[in-house]
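Quick one: the structure is below, questions incoming.
Yeah, one chain of the complex is gone here, protein chain that is, but the others are all in their spots.
Right after this comes chain A.
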Amino acid sequence: MRDPDAVLDADAESIADGRARLIEAELSRAGLGLVLRMGDRGSGLLLDRLVRLLAIRHPRAFVAMREMPDARVLIEPTDARVALLLRVGPELSLRLRPCQARKDGAAATDGMADAVISGPYARLLDLLEGRIDGDALFFRRELSIAGDTALIVALRNTLDGEEMDLLADALSFAGPLASLLPVLRRNAGPLLDRLADARRLLPPPLKWGIARIEARLPGFGPGREA
């Protein structure tokens, strides 16, 4: 019964390179840190625009999120300085909050959020895009949840039912530059190899200087993944 000629989505294959994914995660984490520095008003305007854009690209998921009861979910990376506060329901919105070094979902009980999902940033990004199974992460204790479990399950199922590529969606702001993303993804592996080779050849003071600059990037927090 199965069509033996059926092939997997070529796009999914082309971005399977783990190194490309890692650099995407690092860049988006740094990007979120920069947006946080714009202040509440500036970042709010930008995020409202992003939500409108995502709603156009993924109407099924966004209609479903607007139909949920009003509630807030804090998506809190354990290895970044910025967290996402998603409000579902008729007043759907996305805001950034500085991570407060909370432990084990404390935000669920202090009024900021009804539920908290926390884990490594790259894992959370994979989860939001449905690239990884949230239950498997939870079983392995890489992901922790607190607060309203039904809210988290509903959100997870809604987002998992969508085929999202958040970086491509966000870059669609950038007009023609968005077309560079597939090229970068295809060439990320060789490009990273060349950059690593070049970095090894640099004199030590330059290497230390680059490391210091990386450490100061706002999205790069403590304990980031190698």
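Throughout what follows, contacts are C-beta pairs under 8 Å (C-beta built on N, C-alpha and C of every residue); 3 or more make two chains touch, one makes a residue touch a chain; residues count from 1.
Definition applied: contacts and distances are computed from a predicted model.
One subunit of the complex is not drawn; among "Yip1 domain-containing protein", "Ubiquinone biosynthesis protein UbiU", "N-methylhydantoinase A/oxoprolinase/acetone carboxylase, beta subunit" or "ABC transporter ATP-binding protein", its UniProt record names it "Ubiquinone biosynthesis protein UbiU". In the complete complex, the residue from A:G44, A:G89 or A:G130 that touches the missing chain is A:G130. In the complete complex, the hidden chain is touched by one of A:L34, A:A150 or A:A196, namely A:A150. Chain A residues in contact with the hidden partner, per the touch definition given at the top, are 1-3, 6, 8-9, 64, 103-105, 130-136, 138-141, 144-146, 149-158, 160-163.
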